[in-house]
Structure formats: C-alpha cells, structure tokens
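A protein chain is absent from this complex, but the other protein chains hold their places.
Labels A and B are assigned to the chains in the order they are written; within every chain, residues are numbered from 1.
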Amino acid sequence: MMTEKLSFKKGKRGRAAFIICNTVFLCLLMLIMVIPLWKVIVDSLDPTSVGIRLWPKQISFYAYKTILSKKSLYLPFFVSVYTTIGATAVGLLMTTLAAYVILQQEIPGRKLMITYIMFTMLFSGGMIPAYLNIQKLGLMNNLLVIILPAGVSTYNIVLMRSFFESIPSTLYEAAELDGCTPLRTFWKIVLPLSKPALASVGLFIAVGTWNEYMPFILYMQDNSKMNFQVKVRELILQDALAGTAISASDDMLKSAVVVVVVFPFLIIYPFVQKYFTKGVTVGAVKG
Amino acid sequence: MHMKSNKEKPTKYVPPKKNFKQKMIDIYHYRWFYLMFLPVFLSLLIFHYFPIYGIKYAFYDYTPFKQPEWVGWENFSYLFSSARFWRAFRNTIELSFIKLVLGMVFSVGLALLIDEIRSVTFRKLTQTIVYIPHFISWVVVASIFTLFLSPQSGMVNAIITALGGESIYFLASDSWWRVVFYLLNLWKETGWGTIIYIAALAGVDQEMYEAAAIDGATHWQRVRHVSIPAISVTILTVFILNLAKVLNLFDSVFVLQNDSVIKSSDVIGTYVYRMGIVSANYGVSTASGLFKSVISVVLITVANKINKKIKGEGILG
Partner (left out) sequence: MKRNVTKKLVAVALASAMAMTAAGCGGGDDAASNNSSTPASSDAASTPASSEVASSDAASSEAPTEVAKPDTISWWTHDGLNEENGSEQWFAEFEKFTGIHLDHQFIPNNEYYDKLKLAFASHEVPEVFDLNGANLALYASQGAIKDLTPYIKASGLWDKVDPEIWDAIAIDGKVYAVPKEIPSAACTYVRGDWLERLNMEVPKTYDEFLDMIRRFKTEIPECEIGLTAPGVKSPQNLPEFYQGAQFGFYRENGEWKDGFAQPNMADAMQRMQDAYKEGLLDMEIITNTTSTCRDAWYEGKVGVFNYWSGKWGGTLQERLEANNEGAIALAINPIDGAVYSFATLSGLCISADVSDEKAEQIFKYFFEYMHDGGEGQLLFQSGVEGVHWEQDGDNVKPLPNLADPSAVTTSVWITPWLSLTPMELTDKKVAQADAVVNSLAITDAVAVQTPITPVSETLNMITSDLELEKADILAKVVMGEMTVEQGVAAYAEVADELNVQKVLDELNGK
C-alpha cells in the first residue's frame, strides 16, 4: 500500500482536497445507506414515530416482546439457520470442486464441462416441470431440496475459478510431485489457501438461501419446515399481525420483524469481513 | 476473489492434437478430477437438466386441469400478437439495461473511491456499511421505502415540503417510478457490487503504480491508466454474467408495482406471473420463458464473442 500523508504543501493541495472530498462524500453515502435502516430501527422502537423523525421520542420494546412471544417464529428461524448453513457448506464444496476441475487447462472434455455449467444459467424448465421433477424424485417435504441445489451457480463457479488462478500454480505442482492425489492437493492446499474466496462466495450463497421463500412454499408441506422468510412475508404482506396488539401499531411490528430478519447478517458479517480484507491482501502480495 | 489483472493475460491455449490412446491416458491421468466434477454434474443434472424437458410445454395447451395437448407454435403466436407482451419486453430491456449500466458505473466508481481510503478502520467501516442493504430481501426493501417515500408521512417528502417544495407521489407517478426503481437498485446493490472490484484493485501490481509515479503521472492519471485498465477484465466478466440475468427481472419490480404505473413497470417476469397465476396458462407462460432464454443465449453469445476478442478467452475459460 502506498503511504501518503494528508499534506497541504504546494502541489499536494489538489490531492489533499480530493482526500477530504472523498471522505466527506463517502460519509454522506454511508448516511444514505444507513438512514432508511436506522429509520426502521427507530420505528420499531417508537410507537409514535412518524415522517421525518430520526430519533425515538419514546422507547418501547413492545414490538420485540411481541415477536419474541411468538413461539411460532422460533422453529422457522432454526429452519432458516439450518438450511442456510447446510446450503452454504454443500454449495461451497461443489463450487470449489467444479472450479478446480475447470482450472485444469488440459483435462479432456473441459469445454464440454464448461458448456454443461453455462447452459443451466440460460435455460430452465420453469416452475411446473421443476415441481413435477421434485415430486417424482420423492423429495417433496424434504429440506434437501433447498440445501442441495442452492449454491451451484455459474456465477459462483466463475468467481471461484478466478480466485484459484491467483494461487501460484507452483504450489499445486509441488504437491503433485510429492505424490499427492488431486483430491488431497485440493483438500490440503487449495482449500486452505482459498479462505477469503470461500468467505465471499459462502456469504453470497448464505444471503441467497436466507432470503429464499418460494421453494419452501412450493416444496415443503409441513408448517414445521417453513423458514423465517416465509413467516416474515406472511407478516408483512398479509395482515397476520393485525389486531394482535393494541398498543403497538402494525408498522412498529413490521419494522421490528425487518430488524430481526436482517439481524443475523449484521452479527455474522464482521467475522466474515476479516476474510474479505485478507482476500484483498493475498491478492496484493501476489500481484 | 482476485480477478486476473491485465498483466497476466494468457495467450489462448491450443491443445495439441492427440490420438485415441493418448487421450485415454490423459483421461486416466485426470480420473480424480472427473470424480471431483461428479457432485456438480449430478446436482445440475437432477435439479436443472431433468426439469428442462418441461420446455416442451411451450408447444402445448397446458392448464392444471387437463392433459397437455400439442398446439405447435400457437402459444408463441398468441404472445407475439399481444401488445402487452411487447410492452413488457421493451420495459424489461430498458429497465434491466439502465439498471445494469448504472449499477456497474456506480459500483466501479465507489470501488475506486474506497480504494483511495488510507485509514484501515474507515475503509472497513465504509465497506461494512455499504454492503448492508444487500442483505435485505426485496419485499422488505419495498415495505421500508413505501413508508419512506409516502407523500403524506414519508421522510423524503417531509424534507421536500420543509424546503418549500410540493409533496411528490413517487410510487404512483409513471415518470418518478422508474427513477425510484433505479435508485433503489443502486441503494441495494451498489455496495455489494464493489466487492469484486475492490478485490481486483487490490490485486493490481504496486510496481505499476510506482513506475507511473516515477514517470510523473498525477494521481488521477494513475487511476485512469493503471487502475481502470487493470480491472477492465473484471468489469467485462461481471457485465457478461449479469447480461445472462437481464431478462429475469421480477422481484424488484413486482414488489414496487401498483395500478397506476403498469405502463412503465410491466416486465416479462410480471407478465408471465399473471399468465401463470391468473389464467393458469402454463403453455403460454412456458413459451414466454423459452423466448426469454433464447434472447439471453443470443445476448450472451455475442457478449462472449466480444469478450474473447478482448480477453483471449470466454468467461469460463
């Protein structure tokens, strides 16, 4: 990284002005990103909140208490956690394997494999055939339907492969000379070096799975297998909350639900971000 | 996350011609790799390829209540003769492309600005905050912003009226709706879009900056002549991958749509949804899905050709 100090010496003034402007601009941008969410938090706490008000006039945890008292939201939450973790693990494994295979320039049939993957990005049979397919496979009402196909996407494989390219190929070759099978090389060398990529692609998959609702509604039959997002949709789109609480407005409850549904990522994100930053460093060192 | 930078642009790999025996030896040599490909192969086969046979219903009269009946191109001729289908098609192209281009320009711009930050803490903070909106699903985004943009109680209009302006009914106005649509997409995805460019920027060889500095390049010139070219391959790759999804526009439009902005907001996704749900006409809805796929294939093929010219290879290799 370049080291550069803020300096107002002649000739550096333009640069200094830029740094200040940039900082101010980014701060403004962050405000724009955050205000709507902040407003949601305020609305979830303040039953009287309206319009322009950005600071709660009074604070009441009534909405959160109502949500926490809804035992029916607990199980969906765990279903969400379970499927998200499962889908992320399975998706990452498949994505990395496929990306690693495609990285092999000389493997016979490489083009075919690439086409095989690309084609799925463009064509799909649509909702009905997909449904009939799952039914024929006997996977109805089985959470594997959510977990198995979730992470495998062309986009993720492309990202993963690009990352693998940045790992010096000498490392693989050395391992191969040591008599490692490709599987072992993959497990012992490629994966450990790919933590940053795993973190990023993993987060992609996790966010996608967490926000999923349609497959649950289509393929799950037991109420106990619905995820959190399905419940949240019910709460937001329908009036399921209406009438439940006299002292909290529906808006307040909805806001609280929004906060709860985003919350897990706000918790997880800082931990994952560590790897994001590392990913950046790995690239830099190598470059 | 690191995308290839310009410097290591590979020359196109041309495999030597081999005889059958040699090929078999090669295949044996790579046996482990085939095993490694197996999970993805099966997953895609089961969950993507099996259902693709359903494309045939584009040529059937198919409703939930009766046996599908072959009708040839009838579904297509119905679609192509419908003014609303073409309106939806035009809207899809327009909304998607503008969204795509705006999204990319802003993401690249923001990535460059974030790359300029020298304080690690500030940089981390910025990154964290701009990523957050991505975690929120569209249903939730719509419910937040419907309140936010309300002409009576919304914050935006509260500011406008406080400044002496007149309250605007953003979501029910044809002209404003699109603006809101683009802005919400920017709000939600710009930050997240930067991830890939920031990683690519970090991968740029420092020596190139130093060399440029020695040559007396100003900071802006370094950005212009080193940074941007260095991530151009990444930009192109992302562009092509997104191109494949251009016609899939649905969620974001669906949740923001209302009766008075249909003309400017109806897209193929919402059209198909109505066909499938209200009329339960699976034949027509599959036909429009197929049409969409064909257009995507054309777009991707063209883009990939261009990509090959520039980069020397397609996006996957």
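Operating definition for what follows: contacts are C-beta pairs under 8 Å (C-beta built on N, C-alpha and C of every residue); 3 or more make two chains touch, one makes a residue touch a chain.
Keep in mind that what you see is a predicted model, and the values were worked out from it rather than measured.
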item	value
Residues of chain A (touch criterion as defined above) contacting the omitted chain	66, 69-72, 127-128, 131-132, 135, 217-218, 221-224, 226, 230, 233-234, 237-240, 242-247, 249-251
Absent chain, residues of chain B that touch it	63-66, 82-84, 146, 150-152, 167, 169, 171-172, 258-260, 262-263, 266, 274-275, 277-282
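In this text, only the chains that are shown with their structure count from here on.
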item	value
CA centroid of chain A to CA centroid of chain B, Å	16
Chain A - residues contacting chain B, complex	1-4, 15, 18-19, 22-23, 25-26, 29-30, 32-37, 39-40, 43, 50-52, 54, 93-95, 97-98, 100-102, 104-110, 113-114, 116-118, 120-130, 132-133, 137, 148-149, 152, 154-155, 157-159, 161-163, 165-166, 181-183, 186, 196-197, 200, 207, 210-211, 229, 232-233, 236-237, 251, 254, 258, 261-262, 265-266, 269-270, 273, 276-277, 279-284, 286-287
Residues on chain B engaged by chain A in the complex (per definition of touch)	1-5, 13, 15, 23, 26-27, 30, 32-37, 39-41, 43-44, 46-55, 57, 62, 110, 113-114, 116-118, 122, 124-137, 139-140, 143-145, 147-148, 153-155, 158-159, 162, 187, 191, 195-196, 198-200, 202-206, 209, 219, 237, 241, 244, 276, 282, 285-286, 289, 293, 296-297, 300, 314-317
